[in-house]
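Complex shown without one protein chain; remaining protein chains in place.
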Amino acid sequence: MSRKLRMGMIGGGKDAFIGAVHRIAATMDGEIELVCGAFSSNAEKSKISGAALYLPEDRVYGDYREMIEKEKALPADRRMDFVAIVTPNHMHFGPAKLAMENGFHVVLDKPATFTLDEAKELKKVIEQTGAIFCLTHTYTGYPMVKEARQVVASGRLGKIRKVYVQYPQGWLSTYREGTHYKQAEWRTDPARSGISGCMGDIGTHAFNMAEYVTGEKMTHLCAELNIVVPNRLLDDDGMVMMKFTNGVTGLLYASQVAAGEENNVRVTVYGEKGGLEWRQEDANSLVLKWLDQPAQILRAGADYLSTFAKAGTRTPPGHPEGYLEAFANLYMNFAHTLRAKLEGKKVPEEWLDFPGIDEGIRGMAFIEQVMASNASAQKWTPFEI
Amino acid sequence: MSRKLRMGMIGGGKDAFIGAVHRIAATMDGEIELVCGAFSSNAEKSKISGAALYLPEDRVYGDYREMIEKEKALPADRRMDFVAIVTPNHMHFGPAKLAMENGFHVVLDKPATFTLDEAKELKKVIEQTGAIFCLTHTYTGYPMVKEARQVVASGRLGKIRKVYVQYPQGWLSTYREGTHYKQAEWRTDPARSGISGCMGDIGTHAFNMAEYVTGEKMTHLCAELNIVVPNRLLDDDGMVMMKFTNGVTGLLYASQVAAGEENNVRVTVYGEKGGLEWRQEDANSLVLKWLDQPAQILRAGADYLSTFAKAGTRTPPGHPEGYLEAFANLYMNFAHTLRAKLEGKKVPEEWLDFPGIDEGIRGMAFIEQVMASNASAQKWTPFEI
Amino acid sequence: MSRKLRMGMIGGGKDAFIGAVHRIAATMDGEIELVCGAFSSNAEKSKISGAALYLPEDRVYGDYREMIEKEKALPADRRMDFVAIVTPNHMHFGPAKLAMENGFHVVLDKPATFTLDEAKELKKVIEQTGAIFCLTHTYTGYPMVKEARQVVASGRLGKIRKVYVQYPQGWLSTYREGTHYKQAEWRTDPARSGISGCMGDIGTHAFNMAEYVTGEKMTHLCAELNIVVPNRLLDDDGMVMMKFTNGVTGLLYASQVAAGEENNVRVTVYGEKGGLEWRQEDANSLVLKWLDQPAQILRAGADYLSTFAKAGTRTPPGHPEGYLEAFANLYMNFAHTLRAKLEGKKVPEEWLDFPGIDEGIRGMAFIEQVMASNASAQKWTPFEI
Partner (left out) sequence: MSRKLRMGMIGGGKDAFIGAVHRIAATMDGEIELVCGAFSSNAEKSKISGAALYLPEDRVYGDYREMIEKEKALPADRRMDFVAIVTPNHMHFGPAKLAMENGFHVVLDKPATFTLDEAKELKKVIEQTGAIFCLTHTYTGYPMVKEARQVVASGRLGKIRKVYVQYPQGWLSTYREGTHYKQAEWRTDPARSGISGCMGDIGTHAFNMAEYVTGEKMTHLCAELNIVVPNRLLDDDGMVMMKFTNGVTGLLYASQVAAGEENNVRVTVYGEKGGLEWRQEDANSLVLKWLDQPAQILRAGADYLSTFAKAGTRTPPGHPEGYLEAFANLYMNFAHTLRAKLEGKKVPEEWLDFPGIDEGIRGMAFIEQVMASNASAQKWTPFEI
């Protein structure tokens, strides 16, 4: 199949931060090209966005239904292979379902859906259609996060005991939703974001990180959420005590009112023999700490890393790669997997290392259980799906 | 009063880590000299320790009762002014009470006592005797922790919203109390440490840090403790969700099984306008983070610091001072305060900046409430004294 | 001009590290597409590389002459707009000259040419043809390096006194040119690299950085080079004392035998009132140090940065961008400038902030003068072009 994979985009018009990120990430490795889009629910805006992206006019659509219908009608050597859906949460399920039911594969921004039920329903659609589905939990695309998972899985740290994840941001420290700031508006709006603000937006990332790196599943949680900024409608801060399978315990905190923080994702794991720490602020390093030996700094691009980490690095050690490359790794693995499927080839396990609907369902369950625990006077709430 | 203050020591014999620390800290600034000691409950061991410290034989005692009695009998120009008590927790209350009742001032290692009741009783003794009393919560002796408190108090961060404190250690990751390792033995022994291990030993430091830096008082807590290492008798790991006065919320975690960690004390505070972070691993820096301005790195020794921080630094910026100097700052402030009292002088507020019995009582209450919350199925336990 | 700019590539076949970097960088921002290439002097290899890049067969050429000729013959709405030349140094001048003389613009990997004379000749070609020319000194593409230059230019540091630049690598610590490692082979081969190894390859980057950030020009130098690894033909290590215009002095060192280093580019500048430091290992931060105030950490993406820095960041603060994005910034500015020229529009100054032939000539002069100084017994050699 000597061609690039063809991507259509739903959402991601001019002002949308994450749409541009998806486009850079998708096309970075030369495996995917953007061929069409329905960039806004406003047809005029969609047209302007498409033109700015140098798309031909006839591949810029007024809404996602039109796009799916018309692309489906195109000849196989022109029509898109998959859609990237980058709309607010309430507009995830519908486009994803319709796309898959019409033969298109899907890359979907997180959290998976508006409700847990939608996520479960989406899983059925995936199973019925056989579509390849990728959920963009960006942080697990970092090569040194992949390495962290492999270090744990290898048993080098011994049995895992503790996991701490944090995700503090400061950008919602004031009432920015009242300032015509689009990002703040929809992310604090229950009608578009869902039942949770901070926990839905970034707590899910932290939760996904904890399960991804440890390989364990949460079994119980004890959450306390806050609406710190007056008049805000959704939580903007929270903390969660957690129990996982195999006796692992830990903490998660996420905040959008940690004034002065940017995007300070961090994960720390301790086992019987040692620990590991990864911080997005030093994304190309993974620190291993040992009981009786000097700590080690593993570096992206190095020969001694696992195939999972090596597959996610484009340059030799010392050439820092960042958020866009981590995001691109999700698309790269998705693309390799999709291409292998289209070509009927076997997929190496490192290419399958991208989040899918099961992570999406767990993320939605996390949101619902965190809200339930927050409302409860009991210490522990079981994590159920 | 043209002489050094004279210190006697109770505990702190040859193998005791913290005894040597107290001696270095007490004498560092040339205001205090060690003149006598009852270094062990074993008279022979006490004698050997005293000799190694070049003390005259007649000032090395077989037990603390003998020391207090005989020192009291010495002429005023020879006898000790105060005692430093560095025994395990179960041996704090008795010596402290006896010393004060016999006219000696007291420096006491933390936690204050074996039980909360003892701590309350000790407060009465202090009030009755008028003794100067210092509790060695070392970490609040660091100049940049003092600065952190002043930054918060100044209102520069706006109203405080969040506080996170952590204190992970890894030294009890294995069952070291079974290896004739004295430090591990008594700190995991309920008969000598009290009802809590990790939370009593280091959780209290973290709790003290949170209240010291924010200036707020804990009102509710939700704790979950673990005994991670099999056969251990006391908690070696735990996490606490916290509510404070004035709407501040936060998290505390402490662990002695964080394999690979040394003594990684960290405190992070966020207010409306910015945040601060201090880490013992970079003890001479205090990072201030701002909503709309570049972060700043305040440095120990700098001219722009508060008098509280400047009083706790001996060298110009760039000459790192550490744990021993932080410890010495407690003794220095205690010594200045004691000397002023003896000379009938007024004490500047920066000298009064050392922990006393109120911090001791709150620390003991923290231990008891953490244990209560851990045993409770309710999410929130009120913090009561 | 509602279309992407069309790029052809000379060199950059399958095994070439820098070819892939150029392709990612060029296409990252959606302004440029790769339409053709002569990826190798071996026609068969070129074909294979082109196929792997999903190029149509008729746009993959056997050599650069063929490419330039045939592309020129294509209709205007299909033919490439510019070439990216990513061959070893001895193959820079010929293709660049031919391309420009046939109406194509040029992006050229550094150092500009094989000799200083070639670089001077190239400048004439540029002036005669009016071509837009970009030399890829990557490190000045980092937003925080751009900010560093603006901070200096703004006078906030006062008159500049000192500049230190370092570029240690460790990858040539052993005789890798003897192991069929292509990167090592040509970079240590005088026939392909020129008269210098380390100084030509990475010393020129450091030199460019020093002049870019300070805005000063070197006037004298005192260099000492080494061939550390036995049997190597070119310098693999060196140090240079430097004098600049306006009394600035400084140091440069570069090494390819700094075992354990990756790509540790660093620049430090001191003025009367303060200093700045940038390290590639923490590329999204710029530290400003002040005589009497706390140091500040400026962060990529922040609102308080100059337009030059802001134009080179794609994501909000806290989403690390790296080497590929810095490289992409060169292409982005080149593309904006080229597009403006093609559209007859005015170019904002921040888009003109990319290295050109004058930097190329100075870099080649640096190589020649460093070799001359190394051979001289005199301390100071004037920097002449």
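Which chain is which? They are A, B and C, in the order written, and residues in each are numbered from 1.
Convention: a contact is a pair of C-beta atoms (placed from the backbone, for glycine too) under 8 Å apart; a residue touches a chain by one contact, two chains touch by 3 or more.
Since the structure is predicted, the reported quantities are computational estimates derived from the model, not experimental observations.
Contact with the undisplayed chain is limited, among B:195, B:227, B:324 or B:340, to B:324. From the options A:148, A:184, A:298 or A:367, the residue with contact to the chain not on display is A:298.
Within the whole complex, the absent chain has one touching residue among C:39, C:61 or C:164, and that is C:164. Although one chain is not displayed, its contacts with chain C can still be listed: residues 157-158, 161-162, 164, 168, 170, 173-174, 222, 224, 226, 228, 237, 239, 241, 249-251, 253, 255, 257-261, 270-275, 288-291, 295, 376-380. In the full complex, chain A contacts the hidden chain through residues 288, 292-299, 302-304. The chain not displayed touches chain B at residues 2-4, 17, 20-21, 23-24, 27-30, 34, 51, 53-54, 169, 171, 261-264, 280-284, 299, 301, 314-325.
Rule of thumb we're sticking to: only the chains that are shown with their structure count from here on.
Averaging Cα coordinates per chain places chain A and chain B 44 Å apart.
The multi-chain contact residues of chain A, meaning those touching 2 or more other chains, are 261.
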